[in-house]
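In this view, the complex is presented without one of its protein chains, the others remaining in place.
To keep things simple, chains are lettered A, B and C as they appear, and every chain counts its residues starting from 1.
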Amino acid sequence: MTYRVGIINVTGFAGMEAARLLWGHPQARISSVTGRSLAGQKLGEAFPHLACYGDMPITAEIEGDVDIVFSAMPTAASAAACAPFVRAGIPVVDIAADFRLKDPAEFEKWMGQPHPAPELLAQAVYGLPELNRAAIAGARLVANPGCYPAASILALAPAVASGIVDTQIVVDAKSGISGAGRGTGGSYGYAEVNEDVSAYKVAAHNHQPEIAQELAALRETGPVKVTFVPHLVPMTRGIHATCYAALKPGVSQAEVNAIYRDFYHDAPFTRVVDTPPHTKHTLGNNMCLVNPTVDLRNGMLVAIGVLDNLVKGAAGQAIENMNLMLGLPQTAGLDLPAVYP
Amino acid sequence: MTYRVGIINVTGFAGMEAARLLWGHPQARISSVTGRSLAGQKLGEAFPHLACYGDMPITAEIEGDVDIVFSAMPTAASAAACAPFVRAGIPVVDIAADFRLKDPAEFEKWMGQPHPAPELLAQAVYGLPELNRAAIAGARLVANPGCYPAASILALAPAVASGIVDTQIVVDAKSGISGAGRGTGGSYGYAEVNEDVSAYKVAAHNHQPEIAQELAALRETGPVKVTFVPHLVPMTRGIHATCYAALKPGVSQAEVNAIYRDFYHDAPFTRVVDTPPHTKHTLGNNMCLVNPTVDLRNGMLVAIGVLDNLVKGAAGQAIENMNLMLGLPQTAGLDLPAVYP
Amino acid sequence: MTYRVGIINVTGFAGMEAARLLWGHPQARISSVTGRSLAGQKLGEAFPHLACYGDMPITAEIEGDVDIVFSAMPTAASAAACAPFVRAGIPVVDIAADFRLKDPAEFEKWMGQPHPAPELLAQAVYGLPELNRAAIAGARLVANPGCYPAASILALAPAVASGIVDTQIVVDAKSGISGAGRGTGGSYGYAEVNEDVSAYKVAAHNHQPEIAQELAALRETGPVKVTFVPHLVPMTRGIHATCYAALKPGVSQAEVNAIYRDFYHDAPFTRVVDTPPHTKHTLGNNMCLVNPTVDLRNGMLVAIGVLDNLVKGAAGQAIENMNLMLGLPQTAGLDLPAVYP
Partner (left out) sequence: MTYRVGIINVTGFAGMEAARLLWGHPQARISSVTGRSLAGQKLGEAFPHLACYGDMPITAEIEGDVDIVFSAMPTAASAAACAPFVRAGIPVVDIAADFRLKDPAEFEKWMGQPHPAPELLAQAVYGLPELNRAAIAGARLVANPGCYPAASILALAPAVASGIVDTQIVVDAKSGISGAGRGTGGSYGYAEVNEDVSAYKVAAHNHQPEIAQELAALRETGPVKVTFVPHLVPMTRGIHATCYAALKPGVSQAEVNAIYRDFYHDAPFTRVVDTPPHTKHTLGNNMCLVNPTVDLRNGMLVAIGVLDNLVKGAAGQAIENMNLMLGLPQTAGLDLPAVYP
């Protein structure tokens, strides 16, 4: 059987990346794509890199029957797009941030507006299979993780879950510019962004509570404090999260290595490596590379996670979640080398 | 004496680059800057790289007396900004394209609108000192060359003037993205432009008639045909013009070298070099590097010109013209190494 | 049946790109890879982006039986690596330049050394399926085109073959830095190459005779003169060839479009497009996008070809040739969207 996938808002970077990756999926194919600004155009013409899709129309609404829906709408607009499908019993993966925070008050605090569909929050599952594989498999509504949280949580989860670190955590994250989205050139023009590094939303980015929520869930002994500082670096794709937490006394590098490898021993897309990983080694594929280093002099753990923000940080993760929700092999369509150099 | 300079539209890349360069000028200083979108703000705060200017206000119109005016307005809006100063007898350098084409019909054909001030065209002098030094020194209105024409004309002028090449010419030009101007991110977002080369306005760019006009003036034996194809390359600054013209039979590399070196022997900012030049060797300064190569097998001259589009291709050239118009040393304020790497 | 592929010198960019692409091939798999500097290491560890290959060893020589061999050795060293397989009747695709020029004297003139295996030249077929599909299907030794020639020939072939242009041709080509090969950092260090455009080997690059040879073969009425100037631009992958040739009088844009579309109507990997193509729209896949524009004012054809130098310009082309040689569908393993942005 080939499952039919609908993509809401295929015209953003995450939506078009889902289209790119689904082209090679052995058991799923796109049957309908929406994009209001380009409705009436053809997918293969609007986006020349997707010419393989030829005449597939971009429509204003999902058309025909679909077996699963991805929403790549902007945050706060996505819930309304997802709701009809959820209510109709069709599996939904929301790539936006609408269903990630479990507490609607937190959503309102960080997004600056009331949650658009609080009645659906209870059934939403946070879509990081390394933590929640079974729950995702049984879910009808999956909240796909943010790109920064995906890298940060995967870097920190073994340490937090095992209790070897304190819960005052620093996450210093670096992102390629595609994370800012398509058509956001006004602030992200090439001439301005090239040859520049800058921080933004210092300790005020809405991915901070998402990271804190998921790490706390691993711990079950109280909150985790996360200072999160995102930076833009001049590259197109890639997230590099460098995470710092004080180690409990006496924890060795060997113990940390063992804890990390054990935690991810059956995770097909998170690999623990022995040297600092390069974002470029994940370009275009669904891998997250994790590297923990013990700073013995200072009793600090430095845990690094890298991934492609549009793949493991968005569209690839959505397909991985789809695979689990539909009972397909977790790696179906995602077993790809990275593009290097 | 220190001359007072007014800059109309300091908020574009060319205008702010003029401010950067004039900071170090020994005999001129900025006394008034305009920029409607930022009027009321301070130059040193609106543009942190110009913090040295501190509290200098950005105003809606030039304020106080000025000894010379630069207009960095968009093409077609610039003539109206220049006209009052020209009529008042104040020297003007127009960095836009309004006064470059001598024939108002050509302006209308290429710009798609009637010339905004045809009555001023006769007194405008094309501001390329390598060709027109004396005329510039006597001018009240100087049309600063376009960035592509500056590189292309300087690469070709010795060959065309000496008659060693045919007049069917190809100019293949590569430009950094700052040439597209500030705040044009919509089409020039980092994620879209990075890792990409593309041509645009193939044989349809309004710098084509500008190049043809100035080359024909060197020749005085009829028109010059120029096929001009600009390309965007992923860097911030720099123009690389690669020019092709059939050589008259029997012209040797040594003769070409001699013709080129002789032509520029007293040009302080155009240097003939023996190997293909790098745009990066002109980053931030007013140099144009020129390299002619004879393709003996095919009887073709390959003449390369490189420069910084915002300096020799815009603001530096404007200051060089100012120096000549005010009777200052041609190199005043412009005697700078390039920034490398 | 799954064919076994051997890759000689998997450690260069072309070799490792072949490994990346073959991972997803439905009817072929790598069975042996060589790389003397890394012999004894594992492919998936030496190159983290190829971690999917796990423990596959890199050996000094091809080991075990193979059904086809790719050589990604440096030019002039490749012939010796290919020869034993050719003699043993095993199909070989040579990604280097050893078998591209049909005249060994031309090889010696441009490479500066005698041809290493002139006795094999007669059986070598130039591996550009858009021109030579049938011959490739019957060949035992295929000379994979150079990256610049692939883009240039595909841009020009319809015009040259149909006789609508003169045979004095200019090819101005821009390449990403990966074209210079792996480990060539000395001259291609990031700090030196970034924010720079420069030409090199002006009218002296060994891809010039390759382009001229193949264009002349389309014509059969005498030689074609090609002035070829390659440039390095600051990006990793991509070739943009801008080609200029005088049009025969009276040829219209519509006629040119028809000739081009007809020429490539059954070519799966060369698509004629209506606007100037972007290299980025081919990143990571095997497409060549071609765009011809008539410069009516000057009677000139501007024909652009873009592709990924490591895919259609190297490893992807090699797999396409393999498919033809082995009787597989031409697009097997290569039916991929590009990676964008």
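Criterion: a contact is a pair of C-beta atoms (placed from the backbone, for glycine too) under 8 Å apart; a residue touches a chain by one contact, two chains touch by 3 or more.
Computed from a predicted structure; not experimentally measured.
Visitor: So one chain is hidden, and I want to know which residue out of B:T75, B:S178, B:T227 or B:N298 touches that hidden chain in the complete assembly.
Guide: Only one of B:T75, B:S178, B:T227 or B:N298 touches the chain omitted from view, namely B:S178.
Visitor: So one chain is hidden, and I want to know which residue out of A:K102, A:K225 or A:K248 touches that hidden chain in the complete assembly.
Guide: A:K225
Visitor: Kindly state which of the options C:A159, C:I211 or C:M235 is in contact with the chain not pictured.
Guide: Residue touching the absent chain, from the options given: C:M235.
Visitor: In the full complex, which bits of chain B touch the chain not displayed? Write them out.
Guide: So the residues of chain B touching the unseen chain are 13, 16, 19-20, 23-24, 47-53, 178, 182, 195, 236-237, 271, 273, 277-278, 280-285, 287, 289, 335-341.
Visitor: Touching the absent chain: which residues on chain A qualify?
Guide: Residues of chain A in touch with the missing chain: 168, 170, 172, 174, 176, 191-192, 194-200, 202-203, 225-227, 229, 231, 233-238, 240, 242, 244, 246, 276-280, 283, 293, 295, 297-298, 300, 302, 304, 306, 341.
Visitor: Touching the missing chain, which residues of chain C?
Guide: Residues touching the hidden chain, for chain C, are 13, 176-178, 180, 182-195, 234-236.
Quick note on the criterion: only the chains that are shown with their structure count from here on.
Visitor: Average the C-alpha coordinates of each chain, average all protein C-alpha coordinates together, and give the chain whose average is closest to the overall one.
Guide: Checking distances from each chain centre to the full centroid gives C.
Visitor: Using C-alpha centroids, which chain lies at the maximum separation from chain B?
Guide: A
Visitor: Determine the centre-to-centre distance between chain A and chain B, using the mean Cα coordinates as centres, and give it in whole Å.
Guide: Chain centres of chain A and chain B, defined by C-alpha means, are spaced 46 Å apart.
Visitor: Round to the nearest whole Å and give the separation of the Cα centres of chain B and chain C.
Guide: Here chain B and chain C have centroids separated by 38 Å.
Visitor: Any chance you could list the residues of chain B touching two or more other chains?
Guide: 176, 191-192, 194-195, 234-236
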